[in-house]
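Scroll down for the structure; my scribbles are underneath it.
For this view, one protein chain was removed and the others were kept in their places.
Per-chain residue numbering starts at 1, and chain names A and B are given in the order in which the chains are listed.
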Amino acid sequence: MRVLDEALIASVAAGTLRAATPVIYAGLGAVISERSGVINLGLEGLMLTGACAAVGAQLAFGHWVTSLLIAALAAGIVGLAHAFFCVTLRASQVVTGLAFFFLCQGLTAVFGVSLVGRPVTLDVRPPLAALQSVPGLGPVLGEQDVMVLAAFLATAVVSALLFRTRWGILLRACGESATSAAAAGVPVRRIRLLAGLGCGMFCGLGGAHLSLFYAQQWQENMVAGRGWIALVMVIFGMWFPGRILLGAYLFGGLATMQLNLQARGVAVPQYLLATLPFAVTLVLLVLASWRLKRRSGWMPADLGNPFPPEIQGKD
Amino acid sequence: MAEARQTRMNENSTRVETVAVAFQHISKSFDAVVANDDVTFEVRKGSFHALLGENGAGKTTLVRMLAGELVPDAGVILVNGEQCRFRSPRNARARGIRIVHQHSVLIPNLSIAENFLLDGTEERQIPNMTVLCAKIRFEADKFGIPLDPRRAVWELSATQRQWLEVFRALFGGGQILILDEPTALLSLIEGDALLDRLRALTAGGIGIILITHKMREVLKFADTVTVLRKGRWVTTEAVRDVTEEHLAAMMVAADGAHEQVAPQRMAVKEGFSKLITVNSLSCTDHRGRQVLDSVGFVLSRGEVLGVAGVSGNGQGELARIVAGVERAFSGSIEQSSVRCLIRRYIPDDRIRVGTAATLSVRDNLTLRDFQLPPCSSWGLLNRSVVDKLASSRVSLFQIKTPSTTIPVSLLSGGNIQRVVVARELAGDPDLVVAHNPTAGLDVATAVFVRRRLVDVAAGGGGVLLISDDLDELIDVADRIVVLHAGRVAGVLGRSQFDRVVLAGLMSGATDRSIDTMNSAP
Partner (left out) sequence: MIARAAAVISCLALGLAAFATVIAIGGGDSIAVLRTLATGGASSVYGLTETVVKAIPVLLCALAAALPGRLGLVNIGGEGQLLLGAIGATFAIRVSPPMSAMPTLLVMALGAALAGAGWGLLPGTLRGLTRANETVISLLLNYVAGLILLHLIHGPWKDPASLGWPQTAALPESARLPGLWGTRIHPLLWFALASCVLLAILDRYAVVGMASRIIGANAAVARYIGLKVPLYYAIAFGLAGALAALGGFGELSGIQGRLRDGMSLGYGYAGFFVAWLFRNRFEWLPLGAFLFSFVITGADSLQAFSGMPFATVYLLQGLVFLAILGSTAGAKIIERRIVAASPSE
């Protein structure tokens, strides 16, 4: 019995890491954008773009690095376009995000027509496969693909970027108070546009992981809400990259649990279980919002505001 | 007299190499409003040059052009003899020009060191924060303000932030320092200390341009003064050659300066009932810091109770709590009457908080009335009644607007405030909370608003007037409560009104220590 339990735990842990990865990447993208002052409600669409582009590229070229690059580039361009609408055209950030969500849904549905039903073969092995036999973490880490492991690195890098480099400080200044930053000579609009590009690229990578490594195929609307979950995880993590990991793992755990229980023949209502990640995300959002209502100091103060500012303040 | 002045000017201008900044025929307009009109004068190197004038004289606009934030419509600016066309603050900064604005531009959520990085003093991508922090700490100690650069700016008080702004301007090589009303948020004593420090800097060759409307500061600290009036240059003289009356005459426009509103006010009748009693009011801000601490006072009917204090000492929160807008506080506000008091609120941010900017003038004027008869009946709006009500208020309060259906945001600042006042003071309110009601208004509208507030009190209501303008409070209030650091520092009756005493209370000095610090202004 103990062996079974261990195997179950390892399986769940491994599955958690895998399922959490797209959310981690998308969350990192969201942090970059929101810390610069632009809220991006099109995360789901960006992930879809990356997912579709990745599969298309893999089927066309067969090299995973190329596919990832193309996915990042495609989503990056869309992210830049979103930033363009919000920053240069000063359109409402909320409406722009939703519009891009619709657009990407349709875009990927159209481009993905020729990709549906074609499984992807990957030309890369899990890098830590040799560790499989190591007791404890071995089975958990051994089967993880490159991107899962790189997610940790990416989180550390983004964190360092935001809090220890000059660019990160400038970016955060734009998100805290664009007018003050501009008064100090910071190129606010340029930074926000670049942040949009970066956000798109990370979301594209997240989507790419989902389609290339996790599901290994393309399906219409396959991101299934992960983009929105990532958005909430950023709020819940109070815009700190490290804390996004927690939320992502929570999501990953819930998503894996359902699959694992089913595989073991436990009679569970699979669809109801599938609502758990969303329900938990909702609860987290409400908790975080309630906390922010009383102590709003954590949120980038200028988030959602166009620069230069409008006359009328909204509630 | 004028010729002597002109001769002095000519003498000064021939010594070009001593000139740090020269404004030549500078003009700037915003739409129809002329901010600067053919302004010409010079600032010598290493001088403490005051720029004096009333609100709206064009001082801020002028220096913003020097700092690279605005581009002149006409004229040239010379820095160290060279013509400069600054397209951005960065260009001006490259020339050693630094500006300290009236409102702090430090970013609260970032640390002090991070704020300093924004200026571009550190070019490397991965800055060595330890080295930077050590450097900042060292320089700050030298400047006279010990601080920990790793702390976030929001932890500092308003005074500390102001000093930090000045320090930041110098750190990284400011040669010409422009300060726009730096003592506006400081008490008398703190302000003098800052200006003293600045004067010491001029010995090292740094040029100071100080914008102020306080004559006292000019006479005490500056060596040269330029007076602007309604966008035009009036005079530039050495301070040792002028007197207060002379300067006052230069500053003031022909159509009357500070009109006194209250001389005809009678003392508050004894026996007028208490309106509200505020007990132990305390509250915290969104970071958990204590903003108000056990504030208590009594407001009577027929009284104008002034609240003085350096801005940022809890006035905003007090206004919102007493007006009934803010609910998160401890303590109580008891009212002495059984029925519900009609409370009205004139907020300090008239556009964002006082009006619904996208709605029409008519809608804004009737915001408090549309739900009740006769404006509505059986849940339906009576449009003609609403229109008539709005029109009557427009004429009664002399609001200049082409029609009542245009969005209220298109009106000028003064007229927007008239709309707010018209709406809030209509209908005989019991209690009116007014927070900086005349800030940034033209003289006529300011006087108008003050008169209306006094009328409310005369009619038996109570007015809580929270204001940064000490002159206004002294003019209009019956008693003044002074707030410092969220506490009541003192309460003065009309007979005790004294600028020095008030200044002392506002800066936190106790009654006793005021006597020893009572240096003649």
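A few points about this structure:
In this text, a contact is a pair of C-beta atoms (placed from the backbone, for glycine too) under 8 Å apart; a residue touches a chain by one contact, two chains touch by 3 or more.
Keep in mind it's a predicted model, so treat the numbers as computed, not measured.
The omitted chain makes contact with just one of the residues A:T96, A:S177 or A:S211: A:T96.
Of the candidate positions A:V31, A:A83 or A:L231, contact with the hidden chain is made by A:L231. In the complete assembly, the contact with the undisplayed chain comes from B:T355, out of B:S104, B:T355, B:T401 or B:S467.
Listed for chain A, the residues touching the missing chain in the whole complex are 41, 85, 89-92, 94-96, 98-100, 102-107, 109-111, 113-114, 179, 182-183, 187-190, 220, 224-225, 228-229, 231-232, 269-272, 274-275, 278-279, 281-282, 285-286, 288-290, 292-293, 307-315.
For chain B, the residues touching the chain absent from view are 30-31, 68-70, 87-89, 323-325, 345, 352-359, 363, 367-368, 370-371, 376, 379-381, 383.
The rule we apply is simple: only the chains that are shown with their structure count from here on.
On the side of chain B, the complex with chain A involves touching residues 69, 88-90, 93, 101, 105-110, 114, 117-120, 122-127, 129, 154, 286-288, 349, 351-353, 356-358, 409.
Chain A meets chain B in the complex at residues 164-167, 169-170, 172-173, 176-177, 179-181, 183-186, 294-297, 300-301, 311-313.
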